[in-house]
Structure formats: C-alpha cells, structure tokens
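One chain of protein is taken out of this complex; the other chains stay put.
Should a chain be cited, it is by its letter among A, B, C and D, assigned in written order, with residues numbered from 1 in that chain.
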Amino acid sequence: MTATAAVADDVALPKKRSRVLSKFLKNKSAVVGGAIVLFFILAAVVGPYLAPYDPIKPSFTSIRKPPSELFWFGTDELGRDMFSRMLWGARASIMAGVVSVFIAIALGVPFGLIAGYFGGWIDASISRATDAMLAIPFLIFAIALAAFLGPSLTNAMIAIGLSAMPIFIRLTRGQVLTVKAEDYVEGARAIGLPDFWIMVRYVLPNVLPPILVQGTLTIATAIIAEASLSFLGLGQQPPNPSWGSMLNTAKNFMDQAPWMSIFPGSAIFLIVLGFNLLGDGLRDALDPREQ
Amino acid sequence: MGHEAARQSPAEVRHIGNAALASEPPLLSVEGLSVRFDSAPKGVNVVDDVSFSVSKGKTLCIVGESGCGKSVTSLALMGLLPTPPARIVAGSAMFDGQDLLTLSERERADLRGDKMAMIFQEPMTSLNPAFTVGDQIAEGIVRHRKVSKAEAMERALDMLRKVRIPAPEKRLRAYPHEMSGGMRQRIMIAMALANDPELLIADEPTTALDVTIQAQILTLIRRLQEETGTAMILITHDLGVVAEVADEVAVMYAGHVVESGPVEAIFDDPQHPYTIGLMGSVPSLGRRQGRLATIRGTVPPAELMPKGCRFTPRCPFSDTRCGNELPPLGEIRPGHLARCWYAPLEQKRGTAA
Amino acid sequence: MLRYIGRRILIAIPTLIIVSLLVFALQKLLPGDPVLTMAGEERDPQVLAFLREKYRLDDPIPVQYFAWIGSALTGNLGISLRTDIPVLDLIMSKLPVTLELAIMAMIVALAIGIPAGIISAVRKGTAVDYTANVIALSGLSIPNFWLGIMLIMLISVRWQLLPASGYVPPTEDLWLNIKTMIMPAFVLGTGLAASLMRHTRSAMLGVMRSDYIRTARAKGLLSRKVILKHALRNALVPIVTLSTLLFGELLAGAVLTEQIFTIPGFGKLIVDAVFNRDYAVVQGVVLCTAVGFIFMNLLADVLYVLVNPRLRHSA
Amino acid sequence: QTLRIGLNEDPDVLDPHRARTFVGRIVFTSLCNKLVDITPDLKFTPELATEWGWGDDGKSLTFKLRPGVKFHDGEPLNAAAVKANIDRARTLPDSLRKSELSSVESVDAVDDLTVKINLSRADATLLSQLSDRAGMIMSPKALASADFAQKPVCSGPYKFVERVQNDRIVLEKFADHWDAKNFNFDRIVFQPIPDTTVRLANLRSGNLDLIERLAPSDVPAVKSDGNLVFAPVSGIGYQGLTINTNNGERAKSPLGRDKRVRQALELSIDRNVINEVVGQGIFPPAGQPFPQASPYHNPKFAPPARDVAKAKQLLKEAGVDRVKLELTFGTSTTTQQIAEIIQAMAAESGFDITLRPTEFAAMQKEAQAGNFDVNVIGWSGRVDPDGNIHPFVSCKGALNDGKYCNEQVDKLLNEARVINDEAKRKQLYDQAQEILKQDLPIIYTYYQPWPFVQTKKVQNFKPYPDGMIRLKGVKFGS
C-alpha cells in the first residue's frame, strides 16, 4: 500500500484557532482589567489633546476650588485644573509602569535565558548576582539608584526597571529549566539546530507567556513605585504632573482639598487594579490547566 | 421503572438477556445515562444513553478509546463528576434498590467508600503525599464505621496484609512517595476494599504500570473479588486485560455503548464495526500476520459529531443513514447487543456492494 | 539535612560578597558629599577636612571597601556618621521594631489572605470569588503611603481611636504598643494579603484538581474535611514557602510604612541614612537585610522540606 | 506631667560642639544652659553669666558667672568648667564651633566665677555665638568619657534620660537647676516626625502638645480648630535664590554675568503671591537678609513690587530676548510650590525656567561645585547680623555658593565684624546692601517664619524669632 493512502486517515481537524483569546474573553476579570487598562491608555494617548486647561500654568484666582462644572475634578494648590493634570499625569504614570517593566524584561529575560540554558558557571554567576540584587529591598534599591541617576521621570523608570530586573532573571531562568527539558527542545537538538536558534525559536517563545503575565503584574508594582519615588521627590519632576507626584502634594491638603487626593489616588488604584486583573486573567488564559 | 412499561426499549431487552444469564437481579443497573458538559455543543453528550448492569461477584469491563466517556460514566456513578461543568441530563442508576442519581449529596457521600468504592488510574498521584498510607486507609474506615482511630488502623493493617504488601506494619506509617507504583496501586485497592464494598469501580487500574506489575495487580484484584464476591466495573482500553478478567463487556465509542455482551461473545463474535476494527488494530502476539487492519481517522471533535451513529465517519460499512439515524442497541443473540444498522455484517454487508 | 543547609550557606557567601560590593558601589555612586551633609549649616572648611580624614573618605575606593569589609567581618560595622551611635547598636535597637511590624503585618496578611484564598478557590467562578479577588487586589493597588495617611486622618484625627504614629516598646506598655502598631501593620499587611490570597487561591485550585482529592472524595469524606485536611495541607507547602519569602517584601514595604507612621525601625533608618549619606548606616543595614533575606530564603527551603513529606524523608 | 513636642526631623549628635542641626538646637535649649540667652526682641540676657563686659578695644570679654549652678551630674559649674568648654570647642578636631570662635585666642579663669576671653581681634559677633551652642557649658567630667554624645551632661533645666534614634529624646526635670521653680514639666519628650501632615495629625489626636514648623498649607485648618493654638513668629532667617555669578562655567550665562538680568528676575517675582498662595500669609516678603525685628533692618531695602514691563525692559537692555535657566531646590512640597510659582511668573517676562528638585545632600555638593544656575536656599538665621550676610556674600564665605566677590562689600562686612557699636555697624551694612541690591547675588524672597502649634492645654508658650522652644514658665492649664 502506498503511503499516500495514509491521507485517508486524516478525517477532519478540530477548529480551535484562538483558544487563548476565547478563554481570555470568557474570563470576566481579565476582560474588566483589560478594559480599565485600555481606557487609561486611551486617556494617556489622547487625553492631553482633550485637556480643557493648561496643566502647568498656575492660576492664582482659582486656588483649591472643589469640583464644579468648570473644573470637573476641582483645582490644585496653585489653581491648576485637576482634570487636565490627571490627563497629562496618566501619560507619566503609565509610561513609568510600562517603560520600566520593558527595561526589566529587556534586560532580565536575556540574562535568565542564558543562565538557564547554558547552566554551569554562567548560571552560577548570574544567579548569585541576581540573589544579591534581590537581597536588597526593591524600594531601597530603586531609591538609591534614582538618587544616583538624579531625579527625573526617565531616571525613575530606569531605576525601577533595574530594580525589577532580577525578578525577571529568576523567573526566566526557572522557566527555561522547565522548557529545556521538553522533548521538543531535544528534538531541535536532534536535527542539529545551533544553541542560538534553539534559544530564539524554541525556548524564548515558550518562556514568554509567564513572563508577560509577570510583566503586567510588575507594571502595577512599578506604577506604585513611581508614586513612592515621587513621594520621596525622585519621580516625575515638577511642574509636570504624574499621579504619584499629585498625590504626594495632595496629601498636604487632605483636609482642606480632599478632591486633590481622591482623583489621583483612585486613578492609581484603578489602573493598578486593571493591570492586576489583566495579568491574572492572562495567567488563567495562558495556563493550559485552567478550563 | 422500565419493567412495568409495555414497550420494550433496547435496554430492557438487554435486561432480559442478563436475567437469563444471572439468576439474581443485578446489583447495579444503569439505564439511559447521559452526561453533558457545559462547554460542549448543544445536543452532544459526552456520555449518551448508556445502559449496562453488573451482578454480584461479576466483572463488567468497559473498553473504548481514550475520551470515549469511560471515566465520566464511572465518575457519574460515584457522584464525583465536577458539577458544573458536568451535568447528568438523563438516566437512572439503580443500586441496591435506590436510584443513585436522585440521592442527595450527603447520601451519596455516605455510599461512597462504603457500599461502592473506586480505584483510579494514576497510582502515583491518587494518594495524598502529605499523609501516611495508614492514615489514608483508616480515614475511610472511620468515616463509615463506628470505630476508633486505633481500630481503624488495625483494620488498615489487615487490609495491607490482604493486598500482599510486605512488612505491612512498617508500610502503615510510610508515605506514598516511599513506594513504587505497583505498591501504591495495592494501597489504593486496600483503601477501596476497606469497607467491604458491594461494588468496586476500577478505572484503568493497571494502565500506568509495567507488564509484570500489571499482571500482579490484575491477579490480586481477581483473587480479592473471588474472596469477597464484590461486583466490579473495570475500565480499560487494553483488550488483553478484558479477555483476562471480564465476565461481561461493554464497548464504548464516543459516549455510546456500541456493543455489549458476555466476554466470549465479544471476542469470538464481534458485531460492531468498531469492535472489529479494534481487534484488527491490535498486533498479535503470534507470528506476524501482515499489516494491521486500521480504523481510519480519529474520533471527530464534538462539534463535528454526527447525529446518528457516531462511528459513521470512520466506519468502512457506513452510508448516509448511519450518519443521520442512531441505530438501536439491537440484540444479536441473547445478552449480546450491538448498536449497528448492519449487524450482523455478513448478512447485511457480506457481498461487496 | 545539615549537609543541605551547609551547602546553602556556602552558596550564600558569594551572594553576600556581591551584595557588599553592590551596596558599596551604589552609595559611592550617590551624588552628594557625606561630609558636607555632616558639616552642617556653617560648613567650616577645617571641619570638612577633618571629617574626610576621620572617615577615610579620601582613600582609594578599594581601600575603603576592604577596610569596611575587614572590620565588618570582626563584627564592627562602624559608627553612624550622623549620630555617632555604633551601627550595630542601631541595628540591634531597630531590628525588634521592624520585626514586630513585619510579624504583625504578616499576621494581618495571613489572616486575610489565606481564608480569602481558600474561599475564592472553593467558590471559583462565583460572585464570592470575584469579590474576594477585587478586595484583595485593592490592598495591592492602593499605595501604602496614601492608605496610611487616609487611615491617620480618619481613625486618629477624626475618630481619635488609635494613636496616629510613633512607637512604644511592648516592654513599656504592651497595650499601647499594640494600639500604635495596628494601623501600620494593617497598611503593610493588606498589600501582602493580596499576593498571599492569590497564591493560596492558585495553590488550592491546583491541589483541588489533583487526583488525591478525588480519592479523598471517593472515600466518602465530606467537602469540609476534604478541603481543610487534604487540600489545605498540600496547598500549605507553597504558601509557607511564600510567606517566609514575603518577609523580603515586608521589609521593602516597611520603608514607606515606617516613614508615614514614624516608626523607628529599619525602613526609616535606611531611608534617612540614604538621604543623609550616612554611609556606615546604609552599608550596615543593607548588609544586615541581605543576610536576613538570605536567611529567609534558607528558612523557606528548609520549611519546604519540612512540610513536604516527600522531601523530609529523603533528608 | 509630660510635655510632648513634635520635631520636624531627628536631631544629630547631642554634643553642642559637634552638632549641626536646627532641631538639635531646640533640644539643647532645654538640656544645656549657655552663657547668655536672647530675648524675643534679640537682646542679650543673662543665663549662666549674670553680667559681662568688653575689655579695652573690644579685645577681651569678661563674664561673671552665676553662683551655685550645678551640672546634671552634680559637679559645680565654675570658671574652670567654662574655660574647659570653650577650649574644647576651639580645639576639638571635629568641633563645628571652631569658626564661630575663631577670634578667641585664650580663656582665663580669673577666679572661680569670673572668666575672661582674650581675642586676637575685635569680634562683634562673639556674644551672639556664645548665646548659642558655642556658649553651652557641659560637665567637664562627663566630657572626658568617650560616649558623651550618647549621654550628654549639661546644666539646663532638663536632664537627659534616653534617646531612641528616629523615635524620641526624653528629658527629665533637673531638680537642682538654679531656676527650677520656673520649669513646670516633669518630662519633655521630643518626637521627630518629618511628615508635616502626620505631625499635625498627632497634635490633633492628642499625642503631642506642641509642634514646630507647621506646613503653611495647614494654617487655615489649624486656625479654625478650637483645640489648637497657632503661634507663629517671624524668624531671623530667610529664604532666597542664590545665583551663580562666579562659580565655574555655569556662571557664564546672561544671568550670571549681567546684573540687569538678575534684576529682571527679581522684578518678575511677586513676593506677595508667594506669601498668600504658598505661605497662607506667614511668608512676609523679604528684600534683605535682616529680619524686621533686627535693628539692622532697613526699610529702604524693601522688596520691589512686581514689574513685568520693567523686567522686559532690563532684559532688552542686557541684550537678551529670553533667558534659559535651571532652578534647583530641595525636595519639599512648599519649596516646590514656590519654584513652580516663580517659574510661571518669570516666564511672563522672558525667563524659561526648568525646575530641578534635588535631595538635599546632592544639592549641597552641586552647589559647592558650581553646578547650578539658581538655587533656592534657606537660612535659619543668626542673632548677629554678620551671620546672615557675611558667609554668603564675602569672597571666601563658606556658604557663598555663587562665589560672588566684591572687594568693597568684603571690606564693609569685615569692618562691621569688629565694631561693637550698633549705629556704626548699621551704617556699614547699609552701604554693603546698597551694592548688593544692585548686584543681586542673592534674591531674598521671604522671611522664614517659625510656625508653632500647640494645644489649648499648653499655657504661656512664647515663640522666639530664633525658632527655639524655651519652656520657662510654660505649663499645662487645668
């Protein structure tokens, strides 16, 4: 019998194209989280064009006005429109989260990949260095780094990114160790694929999902960290707003002008919640064990 | 119950057949059991209109390909189906004069591990790694018998002896990870039999084991069954195992029982094309007889499942009617039923069409 | 087991060396001049020169490093540049405070996180699950400093229920001590409760899926027992491990919490030291937290083995 | 009876000779007596010394000591002790008082209760130095021990009990104090609480009785709170903008080179807005280093009103269109607000200001290195006028970050240092100010207030312009 006859054995294929997507869409918290994040990102992108007022220019005639038709979110201690500042601040806060996590991933993943894949002394040295960085509390590390680099939003992002990096090294490394043992990696070696290509085509794509999930969760941490650095004067620089720095100023007016803290506080809360929900949802959607 | 009804359903036919073979009424008799999962497309039940029965001291083997619903059927009987997403949509399961499927969760729990017990496929993962073996056996005894922990431990020790575990006193205090797969499966058996169940459901108890160990376990199960007269439902996909232990066989395909009957009848005179294809697919242990006869393709996914006979797309004998109309479970000979429009095949498909 | 611990300690040595290098490098990189900070408003040039000499700040960096490591190895971590107090004394007096805060926060986190995690795992997909999730995530999502100030405003100022800040040693007044620590512990603990809850939930979900849970149910055990005995016991393995590791996070969280509630612990000590360029204190404290962190890691591993019979017996 | 005081930060070493912080001085005020003290209107008044007198040519200063004064360890306070202390302050390697006492050549214990300080040159500032840390007298016996700073022993109305860094400093009434009957509390607890909001919260919740340095933003809230008493006092310090006129490359900007540009900057700023918006009325506009309370204050140098048109005009004259500059300031909410306001106001007359908040330690270093255009600086102030001006604008001044240098100014200021006659000194300072007002190395913005808040329970508390807390006569009402 000819081998082509075997085609006959192929009856039909199940149609299961976007299983991940449909699982994701079924996951309520992921969808809610995704919607919140999307909303804020939209606000960050187009917000500045919609802002009714200049977010920077003080107006001494309208200091600390409560929310009204004129000023939806009220005004701050220098008479600036809170709503406009919130829109502008979204950009800084979200950037702080996304960029710093991007930095952490861009640096952490290659290190983790190399450590996990090659093992031996390379692994040992990278792992020890990672342990050492983890041993210094995250925020202390970020504070010291940010202070070293000088206070600016960019530097805060770099500092947070570097401080978050070891988590990704560790996560990637662990993940690589699992993936490395998979048959398909051995299969790639069996056809003679060089290590570099195995890492790029086999290991990397398969370690990425949990890293992306961790990434969304770390974005949340990073946004809070930026707020904390702002609290210590090491984040977004005045007069430019970030939610963290607005909150930091607002806490001095907690009594007289509660709206000054309620809006940025809730925004941070919501977006962090959004990223957390999204991350959790992604985790469930990407986890083959979850139904 | 169906017996009073004037019209004879296929299941009743089979009952009569059974009754002709076994003198007493069956211990468990399942009728028209249908289970569906919430995620499945409408109208496609993972287990569809399944009927069978087991008598005291007898062994019923359920065979079929992976995913055909063997485990779901057994879990449904034990009341262990995860609900949701699983839902029992029809059927009854008479056990000791009561319909299992109408009992409350509490009543089911009272039955479980007492009058009916179950052994699972994976000996390596089916024992709790955090507790000693003795603890896990005794726990089931304490739950159902009015005994102290110490008495239960004593009984557990007895059970270990019964399943031929060397140095049982020591093993009682051992953790599962300290034992081999075969040993753990013995523990599982000891646990299941600890309360002298009337019905034992064994879901592929030997699939994960090496041949030599499999032989040990099968022998053990058979011996214990002889001693206690427990009725047993043994699930497997290994025809060799079926041939060795079964009294009755039910062949399942994609949620349907396609053929059932006494073990000799199934092996010597298989009627359903699926059963025949299955037999042809197994390499023989004797000298090589040429290429294997294969069944084409694979089980279709739920959304492509034919309305009629689910084997249609893979069946060499099928025609359009097969795909549209579900054949009844027809009686070929007393007690031997097959769900095929063309059974017996020689008569209906004998000449090359 | 001892052998294992020994090996782990050996592995910790290079880590500690790297930590010391990192800390040292990091603060040398910090802008600013500790002497200027120390010299005060008047910045007398004579004094500047004297201080530079005294703290060997003009030595080459490697010399400074080895001098520091050398004395650190003999247990001498130097004296605070700002207050003259030996760093070791500072650490010793601050450690109990931070530990108390950390332990209380941990209790809060455990008390919220574990039951919530169990409930939401058992009721997966129901409203209870979503509610528990959102509440837990709220803890994670509200910046500590903001929650802290809100609580002070509300509970201490508005309702005058608890002291607003500060610290009273338990030896002095236990009740007052507890009263002052409730708010900080809550603020710190809620942040952790979320991650604990998430982990408990996923550990429970993982365990609930496993075959031995089905076995337990097949024995006829009732749900309560299955969950609280068979499932929880196994889920505790990752949870216990995690809880010890969370101490690292606690310490980091303590930095801000102590700042807000003016608690004289580690976090406040180090932040002040960083901003005052009190090198000796920064070095000493970070080294100490790193040792603590490594110890916690070790403890986590040991606990992991201890709560895991599979590993315990091969020990 | 315990008085709880909330401080803005944790004091440093509790050794007056080595201490540097402002809050440290607050603690020392209760812990250590000094030779002389000041009155609210900045006159000198007896404390350990009952009387004093300048010798011939102002080259010596003689103190008569109060008899029967004891240190907290029971040792007697006599001329020998005073000599030991002043000598220590002059010679201890890490003494921060050296420059304050640089004119002192030797100290003689004339008799048990008479001390004569011999000077190498006339020094008009000396008495004011001795009214502060340099004049605090510690027990010589205790000084011998290495850990004096951990257990300071002085002769103040309260003695040291314990200190928990970052948490509290506890003092206890010293029964043998010469004026013990005027001090009513058994214990004083100083609690450093850096966050102003939290500090105020503690006061409101009753954990504290008195706090220093209220945030101006909280002024309205405090005023409207019936349980609290707002006790502000305009200080002897000031806030200002130091301009880099001569320190390195960055001085070579239009701002650094051309005084017209600096004048334009000053004219752009509306000090009243700062006072009202940020200061809630407690930031009185300043145009000179000497506070209104000071006899050296001259109304002639009042701050100019904002005048954008004139500012633009000056810029045009200077030949610049728009001026770019960086404004560096320490990270605090108040300072940041001021910086933001200055940025917005100056923009209107042609200044493009970028803001650069810098944490304090880094800022100091940068300032010394000349790595700045304009620094927002504050000075807590000294009783003697010299302390508010000399270090900042004299060519070699330790705090002259902009390295402004004008020989004539130097000459005037140095001369004013050695003259004891108030009228003559004032004249010299006026002349110097005339020049400085044109050159503008420093633009003064407002006088640093010391806003204290106390609960109603506290009675007889009187704030002093030097920001110290003097507890004489202060008591709890019933």
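Quick note on the criterion: contacts are C-beta pairs under 8 Å (C-beta built on N, C-alpha and C of every residue); 3 or more make two chains touch, one makes a residue touch a chain.
As a working rule, contacts and distances are computed from a predicted model.
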UniProt protein name for the omitted subunit, picking from "Pimeloyl-CoA dehydrogenase large subunit", "phosphoenolpyruvate--glycerone phosphotransferase", "Heme exporter protein D" or "Dipeptide ABC transporter ATP-binding protein"? "Dipeptide ABC transporter ATP-binding protein"
Tell me which of B:E169, B:D210 or B:E325 is the one touching the absent chain. B:D210
Pick from B:D110, B:D238 or B:E331: which residue touches the chain that isn't shown? B:D238
Which residue from B:L172, B:A246 or B:C340 sits in contact with the chain not drawn here? B:A246
Can you work out which residue in B:A174, B:V263, B:M305 or B:L337 touches the chain that's missing from view? B:V263
Since one chain isn't shown, list which residues of chain B touch it in the complete complex. 65-66, 180, 182-183, 210-216, 218-219, 237-244, 246, 263-264, 267-270, 273, 276-288, 291-296, 298-299, 316-317, 345-346, 349-350, 352
At which residues does chain A meet the chain that is not included here? 1-10, 13-17, 19, 182-184, 186-193, 197, 201-202, 205-206
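Everything that follows uses one rule, which is that only the chains that are shown with their structure count from here on.
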Reaching chain C from chain A through chains that touch each other, fewest steps: 1
Could you tell me which chain lies farthest from chain B when each chain's centre is the average position of its Cα atoms? D
From the C-alpha centre of chain A to that of chain D, how far is it in Å? 46
How big is the gap, in whole Å, between where the Cα atoms of chain B centre and where those of chain D centre? 91
Residues of chain B whose C-beta touches two or more other chains: none
Touching two or more other chains - residues of chain A: 147, 150, 232, 251, 254-255
Chain C residues touching chain B in their complex are 210-212, 214-222, 230, 233-234, 308-310, 313
Which residues of chain C touch chain D once you look at their complex with the stated criterion? 30-34, 36-47, 50-51, 54, 80, 82-85, 90, 93-94, 149, 152-153, 156-157, 160, 163-167, 259-264, 268-269, 272, 275-277
State the interface residues of chain C toward chain A in the complex, per the touch definition above. 11-12, 14-16, 18-19, 22-23, 26-27, 29-31, 130, 133-134, 137-138, 140-146, 149-150, 153, 194, 198, 205-206, 209, 248-249, 251-253, 255-256, 270-271, 274-275, 286, 289-290, 293-294, 297
